[in-house]
Structure formats: structure tokens, C-alpha cells
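Only a single protein chain was left out; the remaining protein chains are all shown in position.
Think of it as A, B and C in the order they're written, each chain with its own count starting at 1.
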Amino acid sequence: MRWSSPLGAVVLVAGVLSAGAYVVAVLDVALGRLTAAGHLRLRHALRQPLDETALLLLTRPSRTERPDAQAWALAPALLGAMAAAAVATVPLGRGIAVADVADGIVLFGAAMAMVMVAVYLHGWSANSPMPLLGGYRFIALALSYEMPLALVLIAAALPAESLSVGAIVASQHDLWNVVRQPLGLPLYLIAGAGLAFWGPLDTADGPDLAGGTTAEVSGPSRVAWELARRFVLVAVAVMGAAVFLGGWQGPMLPGPAWMALKTLVLLAGLVWMAHRVARVRLERFVVVAWTVLIPLALVDVFVSGAIAL
Amino acid sequence: MIRSGTVDIAFWMFSAGSVVAAWLVFRTDSMVRAAYWLLASFAGVGALMVLLNARFLGLVLVLMMAGEMTIMAVFMVMFMMNPAGLNPMTMVHQHRTAKIAGVFAFAGLALVGLVADFPDRPADARRDPTSDLGRELLGDSMLVFETAGVTLLATMIGAIAIASKRGRYGDAEQGSAPPALEEKPPEPAGMEH
Amino acid sequence: MGLRRALARLAAAAEAPVFPVIGAGGRSVAGEIALLGGVRVVDSPRAANVLLVVGGITPGLLAPLLQVHDQLPTPRATVWWPGEPVEHQDLRTVLGEVVVARPGDGDTLRGVFAELVGGGRLSDPPALPDDEPAEWRGVGPYGQGGTGMTGGVPYGRPLAKRSPDPDGLELDQLPLRIGPMFPPLPPGLILDIALQGDVIREVAVGDNPFLGHPDGPAPAGLDTALFLEAARRPQPVATIELARARHHLRWAAGTLRLHGLASESLRVLRLARALRPEHALEVETLARRLRGRRSLSWATRGVGVVTPAQVGFGPVARAAGVAVDARLDDPAYDGIGFSPVVNDGGDARARLRQRLAEAAQALDLANRAGARVRQPGPALEGPRGPLSAGEALPSAALVDLLPRLLVGQEWGDAMTTVASLDLDLEEAAAGARAGAPA
Partner (left out) sequence: MAAFGAALTVVVAVGLGVLFTRWIGLALDSATLTPPERVPFLGGGQPEVHAWSRFHVRYYAMALLFLAFDMEMVFMYPWAVVFVEEGAVALAEMLMFIVILLLGILYAWREGALEWA
């Protein structure tokens, strides 16, 4: 099957996203239980996400008094679709890419910029105070992480002399970017956690807002939203594996296996972070993002540039 | 390579989509919807640019507009009464002026399209427009590029100076006269240092 | 329908999503809900299928309870752990299908959930009548209920009004009545908040739903019941200190959950449930670990500063650097090396550190006290402050502090601040009664 044929592309991307989302859910349950009780039951962790999804599908979706129903329905679809666009730009093995276009990281950036639209719409549409606050919080977060996110990807593009993700992967043939640009991956993961409003950066859907943008969402709509959000997390991990961990390159194993392994490592790291690091205080994070993260990302660009010359 | 027929269909679909979305900007009562219809329209234009092989510009248009339209939505919600359009209203004012201006603008642009003699210099489709752009920025347009930096700095400082009430030395309005928009007695200036 | 049956089979094995509502006397069991097997506590009724009512429902809690009940999506069921004594409203008379169970009985809860999902049990019908909030259909030029740009009640509610702000922009202020069943806030706390953007402009504490009942809250139902008992009867010091440690750990679990560390919070709850004096080292380690957690410090540093002038008792004052503790004047604590733990700063971070350190110290004291018995007489230092007969209980003074503390805070900071004070509205109600002249 050709991966850029319509059917092949959909099968590949939807498969990666679904498998990744399931893995995230399993890891989340497993790590949660490990933290809470000190042991884990693998069977339970494997079943739990499926059971919960089934329950939500049987539960009636709620509605508020006068919501913007279309925008409310659109938000998770847009979020999931943008994650798909992001994954499409990444080659998952030698020659296995849906859209490894010449401007790959720009396409990724554009898709990830739309995440802000989706989350804001999700918060706004319910016409309810808690989701509204969640939506507005996400904008503050997004405006803060977007710059470091773009900058570390640009830094990775310097040695590759191309904006294509495939070229960036190829440029790491001798040395992975995680070593060559040590600032890149940590900054990228912080921004990535923000993108998926995950763990410490889950200010939009946090418990202090009784669930934030999801406070009025129940049943299948909740499935859609949580699924789409995990899709974004998977997209972040896939892109991170390609740009910083050498992508599909590696000895012995075939390319896709390396890619899966590296993605898994990043996903596990992100899930671990969610169980380990407390939620940030947004006001403080915004200041730190502008005065520390952005300058650090710029330093990353220049150091990477100087090394690439 | 996709057959040109598909590209043609995509072109017309995106064009029509952009126009319809742009029209919907004025048909909705909600500021958020208006902003995001405009974003949809821009995204359609971005897709057209991608189809015309200006891939970088097309994608960057979407990338920037997603952030910009969100900020616009946020500001519109902040300052418009009835921002969600719970009470119906009209987004179009001064109908006569608007109609005349619209007709003239359309006629003018159409005329240019029909009459102008466009240069026929097809670029090599294999060239990468992004790197051409980069070379241009670092070559002949270097001054333009650096001027843009200074302009953006001026924009940032200006925006903050105007928007932020809290300044380094305390309240920015302290000691300044209020704007002469309303009839207000002038506040005694310089009471505190 | 095959799909539905297949989904139902899977769903019956899921953890039951429970939205707990804590009524009178329910605080002492509330900490156990999250630890029940096969049960998951959720943040919003929209995410739950089971409404779990713990304790008695006072008149002030009834209307909010019915509202929250209806906000649960179908299929939904209500389980009630009434506790002793059943002196309040009988829930079964207002909500048709209520399953009454012994407090802490997770099996019945699971059973109800499984039946509900399996189709053996009908979903609860709405409790409130099918009424619009305001007459609006057909009113106004488009039948939307409004007039002009901002007038009328479009779709049943008016639009928010503008109000000045120190920032200089006169934008809308949302008048919100939050509580008494809002999970980030302590059960029963009602805050009338004027919210401008995400910053709180005005706060008033609403009527305490635990007040107004003829008998008032029963002291036996308070989560500090053991301490109140000890103020009147001889009680081993070790028992008192163990209860103190448990109280602080349960509070810490709630705080961790609020800050996004749900799994860590469960671990602390688990420790609190089976707490024995031998766990001193474990609690010590936990206190040190959480103290070293940068992210937690970062989220709480400088938030909700309480000065010693505002509160002069209990852990809140000690977190602000005042070494005040009723145990200093208590002969029962002589000679076992007690000296109060003190932190400085008086912010939410200091209070977190303070309570964790006090929990560790309490276990240490419990070990050293041996069989020593405390005799009633002097004021007893409870987990929130001194308890002495005839005087207001500590929560009352802390609740009064809220308006001044919260104004000007961002929403998340406000929730952090309220949580960091460890309020109990029921205790505040009991204290108000005790403090009132006879």
C-alpha cells in the first residue's frame, strides 16, 4: 500500500493516533496505580480505558442552557484533525510518510497553532463560567509556549538545511539532536505538554475549575475530547521522536519499530511527568515562559546554528 | 503527482469556501464565530497559496492567523457589548456607503484583472520558494528585514505603553490628564510623586 | 441492539464515576470514598453516573443537592450514606430512587452502578420540575427573550453588567454563587463572587448551610469529633496525636488533588487510613519529599498570605511564624519534648509544609507519649486550632477571613488559598452556636 494514497494515509495516521492514545491511557492508569498503591495490575490497566470509554458512550451527552452547539461539536473534531495533520508530516520509517513536505515543521506549527482555536472554542461554546475560564486560560498558556515550540524546531532545522521533517531525521544520522542540541528536547517537551494541556500544564481542564473546559461535557462528547487531546499528545511525541531522537534511524530493528520505541519513551516521560509534577500557577508560568523559555530557545537556535556552521 | 483536474477542483472548492466563510463573518452575531469564520476564510486562502506552489506562505498564513484571529476574538469579546450575539444584531452598518464602496472596489479589482498585462515568467516548479525567500532576506532585502525588526520593536513598546496601565513606576495614568472624550473635571495632577 | 449490549458489558466493569456530596456529619467518611475499590471520584457532576450523598442533608443543602442531581447525565443513580443519627431530611422523600447504604459500603455502590449500566435499574428521573429559569419564549423581537443589544432575558438569563476595575477597563462582572457542592471548595462553603475576567473582585461568604437547623450540627459528626471528645474526657495522648496526623494527611491529600497530583493524593489517603504510630518514618519521608517538590512550592509560594495579626491560632498562625500552641500549656505534653513547629511566610506553601511537619511531629509525639493520658481542663490544640468549651471553634474565624484574602486573586490562586486554610463549615456552624451567648 502506498502511504500517500488516500486509504493508506488514513489507515497509517489513524492507526498511529489510536494506538498511541490507547498506550497513553494504559500508561496513565498503570502509573497512577503505581504511584497510589505501589503496585500495578497490568490486566486492569489494559482494560480500564476500554471500559471507561464504553461507559461514556452509553452516557447521555449533556447540554447547557444556550450553548454554541455547532462550535462545541466542532472543537474536539478540530483538535483531533490537527493532531492528524501533525502526525502526517512525520516519516515513520524509511519512505513511510504521508506528507513529508518540504515545509514540514511549518505545517506542524500551523496545525498546532489551531489547537488554540479548538480549546478556546471548547471552553467558550458551553456558555458556562468554568469552561469559559478554562478556555481563556489556555490562550494565555498557548501564547506562552508557542514561541519556544517553533524556535526549537527551527533550531533542529538548521543542520538539516531544510524544514522537512524527513530531512531533519536524516541530518541526525551521525548524532541525534538530543545530544547535539541539549536544550531542544526539554523545551520541546514543556511546550508539548502545554499543547496537549497535559499534566503540570493542564490549566485549561484542571480540578480547580471542576474540570475546566470539560466541566459541562459528558458522555460521548467527553470521549471525543479526551481522545482528541491524547491524539495531540501522541502527535507531540511522534514529532519529538523524529526531530530529537533520530526518528526511524537505529541499528538492527526496522525503522518503524525504532520510531515506535522512541515515541513510547517520550509518551512514558510525559505521562510520568503528569503524575509527578504539580500543576503550574499560570500567571507565574507566563512570566517564566517569556523571560526564561523564549530566551533559552533563542540561545538554542544560536548555539545550534554555530555548531552547524 | 496529482492530476491537474484534482488541483482545479480543489482550487475552486477552496475559493468558494473562502468567499462563503468571508460572507459568514458578517452574517453571524457572535464575535467568536465572526473571528473564526474569518480564520476559515484565511485558511482557504492559505490552501490556495499552497496550490499555487507558494507552500511556505500558505502554511505560514494559517499558522499566524490561528493565533491572530484568536487574539482578535478575545479582544472583540472584551470590548463589544453582547459579544455572543444572544440578542440578534447586525454586523453591517452604513449600508449605502458600504454598497457603493463594495461595488467600486469589485469593479476596480475586476478591471485590473481583465485589463492588466500580467508578466508571463513561469518559475521553475522544482525550485524551493522557501530557500529563495531566505536568500532574499539575507541578500538584497536585508535592510528591509532589519527594518522590520526595529518596526516590530517599536510596535511592541508602543502596544505595551498604550495598553498596560501598570507601569514600572506605578500607575501609568497617575499625573496624566484623562482623554478628552467625556466631560470630566480634570484630576489634580502631581498630587503624589 | 447488539452494540449497546456489548458496550454495557464493558461498561459494567468500569470504575464507577462518583460525584460525592458531603452533608452534615459526612466529613469523617469523605476521605474514604476515593479509596473504595472500583470507584473513581470526579470533579464535575457531568462526569459522574452515581451521586453519592454522605451524611445528613440540611435544609440549606437540599435545593443545591437537587440541582446537582439533575446535572448528572443519565443513566444516573443516587446512593445515600446517611450515617448516624438520621435527624435530617429523608432523601427518599425528595429523590425517588435512593439506595441507602451504610457509610463506607462500597459494595452496594458498585452493585447499584453495575445494575444501572447493565439495564437492571432505571436511571433516576430529574428531581426538579421541567421549568424554564425565566419566561422568555416568544418575548422580544425574535422571540429570544431579549430586547435591544443587552436588555431582557435572552434564553432565560440577563446579560452581565459592567463594573469598574482597578485596571481602568470597565468590563463585565459575572456575579457567581459558587457552592456548596463545588469540589475545589470545602463542602458547604458558599461564596458569592463577583468575577471580572479570571480575577475575583468581590467576595461574600454565603449562608452556612449547616446553620439554621434547630439542633445545629452534632459535634459527634465533625471530623474533629475525637478532639472535642478529648476536651471533655480523659484521652490517651497517643490517640489524640494519631488523629491529628491523620487529619493533616487527609487535608494534604485534598491539596495534592487540587494541584493535579491525584495519584499522589490517593497514596497519602491510603497512608492516612491505616495510620499507626509506627508510620512516623514514612510520614517524615513524605513530608520531606513533598517539601522538596519544586513544582508544588512554585504553585503555592506567595499565594494567600495570612499575617499573624489576622489569625493568631493553630497551624495557620504557626505557618506565619508565631509559636502559639495550646499544647505548650498542657501538662499532658510536659516532658515528652514538645515544641511547636513553625514556618515563615504565612502563604499556602508555608501552610502545606506546616501541616506535613505537624503530622510527622504528631506521630513522633504519639510514640513518645506511651500510655500517657491527657486530662480535660486546659484548652486542647485541635488540628485547626485550640478547642475549649464555650468558645468559638477555629473554622468560624477562618471563614470570616475569606473575603479579605480572596479579593484581587486569580481564580486558581483563590482555590489554592481556600484549600490551604482547611475549613470545615460544619465546625464553623457548631462553633458559631457554641460561641453564641446562651
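Quick note on the criterion: contacts are C-beta pairs under 8 Å (C-beta built on N, C-alpha and C of every residue); 3 or more make two chains touch, one makes a residue touch a chain.
Remember, it's a predicted structure, so these values are computed and weren't measured experimentally.
Engineer: Omitted chain: which shown chains does it touch?
Structural biologist: Visible chains that the missing one touches: A, B, C.
Engineer: Among the options A:26, A:45, A:92 or A:106, which residue touches the chain absent from this view?
Structural biologist: A:106
Engineer: Quick one: which of A:48, A:128 or A:181 touches the chain that's been left out?
Structural biologist: A:128
Engineer: If the hidden chain were put back, which residues of chain A would touch it?
Structural biologist: Residues of chain A in touch with the missing chain: 3-6, 9-10, 13-14, 17, 56-66, 73, 76-85, 87-89, 97-101, 103, 105-107, 124, 126-132, 136, 139-140, 143-144, 146-147, 150-151, 154, 157-159, 161-163, 210, 215-216, 219-221, 223-224, 227-228, 231, 283, 286-287, 290-291, 294-295, 298, 301-302, 305-306, 308-309.
Engineer: Residues on chain C that touch the omitted chain in the whole complex?
Structural biologist: Given the touch definition above, chain C has residues 3-4, 44-46, 61, 63-68, 70-71, 74, 126-133, 154-162, 165, 167, 169, 171-172, 174-183, 185, 190, 196-199, 410 touching the missing chain.
Engineer: Since one chain isn't shown, list which residues of chain B touch it in the complete complex.
Structural biologist: Residues 1-2, 6-7, 10, 50-51, 55-56, 60, 63-64, 67-68, 71, 74-75, 77-81, 83-84, 86, 128, 130-131, 133-135, 137-138, 142, 145-146, 148-150, 152-153, 155-157, 159-161, 163-168 of chain B touch the chain that is not shown.
Criterion: only the chains that are shown with their structure count from here on.
Engineer: Centroid of chain A to centroid of chain B, CA atoms only: how many Å?
Structural biologist: Chain centres of chain A and chain B, defined by C-alpha means, are spaced 28 Å apart.
Engineer: If you average the Cα atoms of chain A and of chain C to get two centres, how far apart are those centres in Å?
Structural biologist: Result: the chain centres lie 33 Å from each other.
Engineer: Round to the nearest whole Å and give the separation of the Cα centres of chain B and chain C.
Structural biologist: One centre to the other, that is 48 Å.
Engineer: Can you list the chain A residues in contact with two or more other chains?
Structural biologist: Residues 66, 136 of chain A each touch two or more of the other chains.
Engineer: Residues of chain C that touch two or more other chains: which are they?
Structural biologist: Only 154-155 qualify.
Engineer: Going by the contact rule set out above, which residues of chain B touch chain A in the complex?
Structural biologist: Checking each residue of chain B against chain A gives 30, 32-33, 36, 39, 46, 55-56, 59-60, 62-64, 66-67, 69-71, 73-74, 84, 86, 128, 130.
Engineer: Can you list the residues on chain A that touch chain B in the complex?
Structural biologist: The contact residues of chain A facing chain B are 66, 68, 71, 101-103, 106-107, 109-110, 113-114, 116-117, 120-121, 124, 127, 136, 139, 142-143, 146, 163.
Engineer: Where on chain B does chain C make contact in their complex?
Structural biologist: Those residues of chain B that touch chain C are 78-79, 81-82, 86-89, 165-166, 173.
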